[in-house]
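One structure is given here, and the rest of the page talks about it.
The complex appears here minus one protein chain, its other protein chains still in place.
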């Protein structure tokens, strides 16, 4: 899979296409086709065109272009954009216009990234199908009767549907990797601390991480290099460790140890398993060594994730009280009722459920049994991964046990829906980097994804391994959706 | 078992109002989710109390004043304001 970003930049630099033409092509395609997939909840044509003009001036003056300069892209609607409404796809934030920029958006603006619009997501990033969005869910460009995945479903839908070259999503429990997998794309969840969270509207602060969804591994590497910068505004920020990841993509992976933890394969669908086994063979043919081991503590990942993420969420979402910003109820008898009604009317069902769960596990009498125990288990999982990376350089696992599910599938049973996150959450618990990339199709032609998991700040290692696989298999595990801009 | 009463108590802490119709469904959901969370009870964690996820310490800021935001900006997103204040009217 070639880098679309590089190709378009070269086309612009060589004068084959102007940035304005490119931008308008995307804006027109969005106008025409977004309704099919509901990827965008807001377009920003003025911002896009203004930036495009600036880029064209720069090209005219002969200045070289920065890696992401002039490339049409999108941001998930939980990344704060000054002067542009940012809602987390929640009724409670409708009309909210940030007065400051998220650090990632600052970084991209400095490169003259062309923002086409803000994309759909599960409300406050809580969900696996994008269907908890107050704007209705984003649909899968490969099959619009199916979900794009969640929570960054809109980004995946837009990039997969060729309505953006790349996008930034956020991954708290799989929200970049799962929709990337469902839409046949590359999704990178960076190491916790690699990308600044400043301006990312929090779901669960110790899990959230911003990352790219792209059409190729190289594109993901280019975007990652641009956004993994230390930020003094985020105390948990460290930035990139080591050289730009783009520099090592082409390295041979001969002798690399790829670890397989059996627990990742419990209960996954046969066709998904088959695709992964094929990928393992590809790696063997590339000279990698496959190591198998057990990670028994992985079985606690899901409850640990839901307990801790919901606990943090219950606190992070306390601020939506209608006083300073966002939705406020129309009728109330006193201040307490104002706050309660605002929140009850403004939040959707899934968000309320998670706030209640989080409040419960932190409340007096339950803290030790749930929150504290989960925190201890989190420590144990961190250690289990440390041990695993003594045995291997990269771990390979399915991204999701299945492929994109039909609409309304997740609405029935909360716990069953949570199970779809089983392969993605361990990485967030341990704060590790992981990239999901396509590795085949199921019988219905829906993309299957696999993920490569690395040790802390080893993005270069996993992207190198991903790129080598991608190069080796050629284009037959990738298929562009029949829509949008295909230049 | 999570009871109706506990749900109402938690909802009060979380400032969410729960209607009688919602209460049954929420209680059922919560019991299911808590039951699922209870699976961790089988585990005997070895690791001691977990520290922060990225192991960093002492991320400090110097004590140097940066001009504050324009008040118009600060109040811009408020549904109700008066005289430079955010305002919560007594009743609506």
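The first chain written gets the first letter, and so on, giving A and B; residue counts start at 1 in each chain.
Everything that follows uses one rule, which is that a residue touches a chain if its C-beta (ideal position, glycine included) is under 8 Å from a C-beta of that chain, and two chains touch if they have at least 3 such contacts.
We take it that contacts and distances are computed from a predicted model.
Asks: What is the protein name, per UniProt, of the chain that does not appear here: "Aspartyl/glutamyl-tRNA(Asn/Gln) amidotransferase subunit B", "OmpA/MotB domain protein", "Sulfide:quinone oxidoreductase" or "Cytochrome c oxidase subunit 2"?
Replies: Options "Aspartyl/glutamyl-tRNA(Asn/Gln) amidotransferase subunit B", "OmpA/MotB domain protein", "Sulfide:quinone oxidoreductase" or "Cytochrome c oxidase subunit 2" narrow down to "Aspartyl/glutamyl-tRNA(Asn/Gln) amidotransferase subunit B" for the missing chain.
Asks: Which one touches the absent chain: A:59, A:73, A:107 or A:339?
Replies: A:339
Asks: With the missing chain put back, one of A:11, A:109 or A:235 would touch it. Which one?
Replies: Checking the options A:11, A:109 or A:235, the one contacting the hidden chain is A:235.
Asks: Among A:200, A:377, A:458 or A:473, which residue is in touch with the absent chain?
Replies: A:200
Asks: Considering the entire assembly, which residues of chain A contact the chain that has been omitted?
Replies: 78-80, 86, 88, 93, 96, 98-100, 102, 197-202, 204-206, 232-236, 311-312, 314-315, 318-319, 321, 323-325, 335-336, 339, 359, 362-364, 367, 371
Asks: So which bits of chain B touch the chain we can't see?
Replies: 9, 12-13, 15, 51-54, 56-66, 68-69, 71, 74-75, 82-90
To be clear about the criterion, only the chains that are shown with their structure count from here on.
Asks: Any idea which chain A residues touch chain B in the complex?
Replies: Touch residues, chain A against chain B: 95-97, 99, 192-193, 206, 232, 235-236, 238, 297, 300, 302-304, 306-307, 314, 318, 321-341, 343-344, 347, 352-353, 355-357, 359-361, 363, 369-370, 372-380, 382-383, 413-415, 418, 431, 456.
Asks: Taking the touch rule as given, give the residues of chain B at its contact with chain A in the complex, in rising order.
Replies: 2, 6-7, 9-11, 13-18, 26, 29-30, 32-34, 36-41, 43, 45-54, 56, 59, 61, 69, 73-74, 76-80, 86, 88, 90-92
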